[in-house]
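Beneath this line is the structure, given in structure tokens, with notes to follow.
In this view, the complex is presented without one of its protein chains, the others remaining in place.
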Amino acid sequence: MRLVVENLAGDRGGEPVFDRVSFALSDGECLVVTGENGSGKSTLLRIVAGLLPASGGSVRLDGGGEEWPDVMSACHYLGDRNAMKPALTVAENLSFRQEFLGRPFLSAEEALEEVALPSVASLPFGYLSTGQRRRVAIAGLLVSFRPVWLLDEPTAGLDLGSERRFSALMRAHLEEGGIIVAATHVPLGIEGAKELVMGGDGRE
Amino acid sequence: MSDAATQPMRFADLANPTRFLELSGKVLPWLGAAALIVTAIGLAMGFAAPEDYQQGSTVRIMYIHVPFAWISMMCYMVMAVAALGTLVWKHPLADVSLKAAAPIGAVFTALALATGSIWGRPMWGTWWVWDGRLTSVFVLFLMYLGLIALTRALDDPARSARAAAIVTLVGVINIPIIKFSVEWWNTLHQPASVMRLDGPTIHSSLLWPLLISALGFTLMFFTFHIMTMRAEIWRRRVSAMRRMMAKRADRDAAA
Partner (left out) sequence: MLRMVPLPRFAGEDLQRMLALYIRDLRLGVRAGGGALVGVLFFLVVITVAPFAIGPDMNLLSRIGPAMLWIGALLASLLGLDRLFQADREDGSLDLLIIGSSRHMMALVVFVKCLAHWTTSVLPLVVAAPLLALFMNMTFDSALGTALTLLAGTPAITFIGAAGAAVAVSLPRGGLLVTVLVLPLVIPVLIFGVSAAYAVTAEPDPFLPPFLMLCALTLFFAVIGPFAAGYALKHATD
């Protein structure tokens, strides 16, 4: 499988934020997107996910076969918001994610074990602290399988131990042949990751 | 709060929810038994009481309709006092009392409306009229529902307490309107016959069963009220413990 981005250009509110961004990632490869605030990291991820239209260039997924025809069908997108309902319990949130997305991978309990929060399953998501919420959202990446992970500031609000645990999860995903694109300004602790620096002037 | 236990019992000690749970747990069985017995006696006397020469047996619905209507207003006054308790004295149980009373008040008001409707159908030939008494009681019912919605709108009880207390106090204006509606407006509903300055106009053979069943239903109301208050205190403790659990999960992970 190969995620190919060619000459991508994106805008926000009609104003161009970047153009001519190109990269290609094969199985087991990770791209870390860095750059200052407003350089278009989030916009880039959303365009790659297919949540925003690109103003130029193309994003495609080669070799996904019938099961993963495009990036959107093959990706987990972890945005700045956690996509969890505060009124529902953590277990309800995760099992909804699993049932709605299909391709179950880990059960909700196992996924919570992976982010070291096994005791919160029965609590409403709204009771959790910011860091805990983020970790539950990370557990959401594990309940159903997707080869491509698109992560927008995944470690925001995490403490050091959780960050380390999360890098281990990402490495495991890469070893299994997954693809990760992560926008961040803290090092994620992944050796051999490609790096893309988004300039303040919108150029790569 | 622990030193309060060593001091002699005072009314203020009830402010301690633990103390309240303990005391109310002791009182509750007796209160419930008394409520059942008195209500049963009142209703039995009601059935034994003579029929009305105009209304026949239908008049017996009075023995439940009047207590329901009376409690629907008394419940609101209890909530109004609780609202004062929240706003003025900052009593920790006042908000619990208000929140717990609202659904009971709504049920008793609905029962008063329903029994009145059933009573009115053969007497007036219609289920419902928009006259002063019926409309104002219906408005009371709406206010109960509004307060129920308000007290449950927020997950955090401390934030909804003040809002509910203010709305309750503003709504008190409806109570005298209900009370005097039968005198202010010309209506189908009969004027007051028990609580009058010049003494009751109702015959004593009907009055006594009515008073006793009213007392029985009042005791029943307080039984329900204490039960729901206890449930509400427990619910808040469960919620607090779950929040604690969320915090502890973090500490375990950090360790």
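Letters A and B mark the chains in the order given here, with residues in each chain numbered from 1 onward.
Everything that follows uses one rule, which is that contacts are C-beta pairs under 8 Å (C-beta built on N, C-alpha and C of every residue); 3 or more make two chains touch, one makes a residue touch a chain.
In this text the structure is predicted, and so the values were computed from the model without any measurement.
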**Contact residue for the chain not shown (choose from A:49, A:120 or A:151)** = A:49
**Message:** Among B:142, B:207 or B:227, which one touches the chain that has been omitted from the display?
**Reply:** B:142
**Prompt:** Pick from A:67, A:175 or A:191: which residue touches the chain that isn't shown?
**Reply:** A:67
**Request:** Pick out the residues on chain B that sit against the missing chain.
**Result:** 117, 126-131, 135, 138-139, 142, 145-146, 148-149, 152-154
**Item:** Positions on chain A contacted by the hidden chain, ascending
**Value:** 12, 46, 49-53, 65-67, 70, 72-73, 75-77, 79-88, 92, 95-97, 99-102
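Simple rule for what comes next: only the chains that are shown with their structure count from here on.
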**Complete:** CA centroids of chain A and chain B: separation to the nearest Å works out as 54
**Sites on chain A touched by chain B in the complex** = 116-117, 119-120, 123-124, 126-129, 131-132, 159, 161-162
**Prompt:** Where on chain B does chain A make contact in their complex?
**Reply:** 155, 242-243, 245-250, 252-254
